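Missing here: one protein chain of the complex. Every other protein chain is in place.
Labels run A, B and C following the written order; every chain starts at residue 1.
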Amino acid sequence: MLDDKKCKCENLIFTMNLIAGHVKKMSGDLDIKSVSKFVCKLVSAKKDLFRVFIMGAGRSGLVGRSFAMRLMHLGFTVFVVGETTTPAVHSDDIVIAISGSGETPSIVSLGKITKDIGATLITITSNPRAALAGISDITVKIRGRTGDLDEEGYLERHMKGEYRTLTPMGTTFEISTMIFLDSVIAELMVLIDATEDDLKKRHSVFD
Amino acid sequence: MLDDKKCKCENLIFTMNLIAGHVKKMSGDLDIKSVSKFVCKLVSAKKDLFRVFIMGAGRSGLVGRSFAMRLMHLGFTVFVVGETTTPAVHSDDIVIAISGSGETPSIVSLGKITKDIGATLITITSNPRAALAGISDITVKIRGRTGDLDEEGYLERHMKGEYRTLTPMGTTFEISTMIFLDSVIAELMVLIDATEDDLKKRHSVFD
Amino acid sequence: MLDDKKCKCENLIFTMNLIAGHVKKMSGDLDIKSVSKFVCKLVSAKKDLFRVFIMGAGRSGLVGRSFAMRLMHLGFTVFVVGETTTPAVHSDDIVIAISGSGETPSIVSLGKITKDIGATLITITSNPRAALAGISDITVKIRGRTGDLDEEGYLERHMKGEYRTLTPMGTTFEISTMIFLDSVIAELMVLIDATEDDLKKRHSVFD
Partner (left out) sequence: MLDDKKCKCENLIFTMNLIAGHVKKMSGDLDIKSVSKFVCKLVSAKKDLFRVFIMGAGRSGLVGRSFAMRLMHLGFTVFVVGETTTPAVHSDDIVIAISGSGETPSIVSLGKITKDIGATLITITSNPRAALAGISDITVKIRGRTGDLDEEGYLERHMKGEYRTLTPMGTTFEISTMIFLDSVIAELMVLIDATEDDLKKRHSVFD
């Protein structure tokens, strides 16, 4: 049986605060210029009926799907790369790639195909120096884990060996990207004048 | 063309801070007793090789998948309900349901089947008074949007009609649940003594 | 090590011929009247831009997706129920349900929601007496396994205990439905005047 003292969930609470702090910092960090380009491109997609394709591997792909679902709720023509009824990309389409490292092989490879076709490639990444950003029309940098190392108490407790990495691998990037993209949805709702009721009308009736 | 003034992304930044504030508050809010039960149940699943099944509709389902992927990285035997190779649930399995409203018809229906089989049902919800929580063995309450209404400046600006709901429908619940579940992963890593390298070894080689 | 004599794959070859025979018989079996209604409905969907939704559980769902992908190749506006960007169903939409038994609980439940909304419900099933067919606007019967029992040699060898059921559970229905739906695609190509090149142009560029 599990030792009760071990179940105080100290690391759990500490991690939640670590992430909350990270999200706060991230909003100050954002390069508004590239974010504005990204948002404007989406507004034009809605107005001029350009199609939006979203892709990402693993948990980044799941965050991308969350965003795709909200874009659908907002009335966009949007597809998730790899799903059944996703058609061929054309030159006037917009492809959004999500990759923390910016080096995920399958996503880099699809990014290259996107540019060969002549479509617009937008990358959300922690690493704007990587391959994917290099070929993208717009790159939005989302702060990943590096910044957490100076979080109050984190490094000190880590050194004592009290706990190991609290946000393993891409966790910080994935959460931050989800929050960023949901904030993009909030901005889009104002810009294209959509209410929550408009979204609800498009929400699947089959849940 | 889009009016440049409209692209200052004010609502976007405001929303990110709103969410960061929400996450901070949420960690103070958590009922540690039920959270501990949930974490202990997962630790025993790992030790005694109980199988874990995860289910949720829409964006809650995507958050559930993010959690399932990390449990797999930790070496759990874990399945997502609805995916191809997910087998029949047995009485010694653990089923985790994610539903903000606690009333999602398909999930309530699968919850009932889970209890008929005699398996353990754990619910993550904003609404512990709803149907799903009523039949669950463990219920973890995650604070949803209601709490945001007293966020500084939010209500005032909302009243002025400056913006509409910034976190439409389940957004706040979904983000909070993702952060909560990733914090559960951090806790589990300590309790079952796993390092980031252990996780990386199980990470798909096909991304 | 496996006994080589066991690897002659006799049952494998016998099963392939059993299925080939079944498919041949099935085409004679089809009720052309209901099939024509189904095909005409799809032609009108293409011409008048009605949206098509496809649903099915398990392997029937996978067959449904195969059909959905081809409808997309043909230029239909088509969605798979349960995928990320599938919107709400409206009264002028067409919902196609695939269920061998016609009693799959989740599909029957979604069929009822479909009819409550006032959309057109089309069912592909082996069992036109079941719940789903009862509420459908069009029902296409696809012959399931029952018919195989009088297949030459099948029953005799089965009685001798030489082999067990060669097409377990819904296998025969699923294969027959896949072939039927691909034949519907062939018919549609003629009726809406589409060539293989038209399909190729819409085929995902990301495979």
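Of note:
To be clear about the criterion, a contact is a pair of C-beta atoms (placed from the backbone, for glycine too) under 8 Å apart; a residue touches a chain by one contact, two chains touch by 3 or more.
Quantities reported herein were computed from a predicted structural model and do not represent experimental measurements.
The chain that is not drawn here is touched, among residues C:A88, C:I117, C:I135 or C:M189, by C:M189. Interface residues of subunit A facing the missing partner chain: 62, 82, 84, 105-106, 109. Residues of subunit C that touch the chain left out of the display are 1-2, 6-9, 11-17, 19-21, 23-24, 26-27, 30, 32, 35-36, 39-40, 43-44, 57-59, 62-63, 65-66, 69-70, 73, 104-107, 163-169, 171, 174-175, 178-180, 182-187, 189-191, 194-196, 199-200, 203-204, 206-207. Counting over the whole complex, subunit B has residues 55, 65, 68-69, 71-73, 78-89, 110, 113, 117, 201-206 touching the chain that is not drawn.
Definition applied: only the chains that are shown with their structure count from here on.
Once the centre of each chain is set as its mean CA position, subunit A and subunit B turn out to be 17 Å apart. Mean C-alpha positions place subunit B and subunit C at a centre distance of 35 Å.
Taken residue by residue, subunit C touches two or more other chains at 82, 84, whereas all remaining positions touch fewer.
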